[in-house]
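Notes for the one structure printed next.
The other protein chains are all here in position, but one chain of the complex has been omitted.
Let's look at subunit A:
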Amino acid sequence: MLALCDLGLVLGLLFLSTPAMGSCLDNYQELLGQLQKQADFMQHTSMLLDPYISIQGLDKDGLKKHCRERPGVFPSKDALQQLSRQEFLQILNTTLGHVLHRLRTLQKDIPKAQDLEKLNIAKLNIRGFKNNIHCMAQLLPGSLEKTEPTPTGPGASPSPTPISDAFQRRLEGCRFLHGYHRFMHSVGQVFREWGQSPSRSRRHSPRRGLRKGKHRTHLSSRNKRLMPRGWLPR
């Protein structure tokens, strides 16, 4: 029942993220609210981490404490708060791209179709979220470099270094998912601060009317430099 509710919420959020349907919301506050809600939803460990721990048999007392995020894999909340809005969106977009790729790797270790369905929903959710990030980036003024909308096909991100040890692989997967949920929690808080801090928004006041069709560029080297070392998953 809970899974059904989750599914309904996810689908609802996805449908609200209109970029996936080909157009962006031009209302900054509305889009910001969308991003907040989606981030809040994606931070729940019941979406990915909890099923993964159960499936892989990591739900033992001696193992749980080792299923914690490795520092440096995902940007910390403080690091995210230090970024400008454009930089934040760039980092967020890139990080979620890697998450998508990692989820495809983890998919091989999910045996049951029911759990696979949950993983697929999470992937859809991330794609929708990335599209909303793209729309938000278009609304921000002075952003010469925009995020790219999420391609619907398999990602082109480099695959992480393969780990031959199955036990170590599942521990790393667990840590990664823990970090992912924590990261989305931080993202939600940053978005909430956007709504609460007009001073910053004045500096980066939303620019209305910038819609799709505008010039898009790939992630610049400048933005790549903004990615702290070790943020990318291994």
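Quick note on the criterion: contacts are C-beta pairs under 8 Å (C-beta built on N, C-alpha and C of every residue); 3 or more make two chains touch, one makes a residue touch a chain; residues count from 1.
As a working rule, contacts and distances are computed from a predicted model.
Q: Would you kindly match the missing chain to its UniProt protein name, picking from "Oncostatin-M-specific receptor subunit beta", "SURP motif domain-containing protein", "3-methyl-2-oxobutanoate dehydrogenase (2-methylpropanoyl-transferring)" or "Prolactin 2"?
A: Answer from the UniProt record of the missing subunit chain: "Oncostatin-M-specific receptor subunit beta".
Q: Among A:L32, A:L58 or A:L80, which one touches the chain that has been omitted from the display?
A: A:L58
Q: Given that one chain is not shown, which residue among A:R85, A:K130 or A:R170 touches it?
A: Selected residue, touching the omitted chain: A:R170.
Q: If the missing chain were put back, which residues of subunit A would it touch?
A: Interface residues of subunit A facing the absent chain: 55-58, 60-63, 66, 109, 111-112, 164-168, 170-171.
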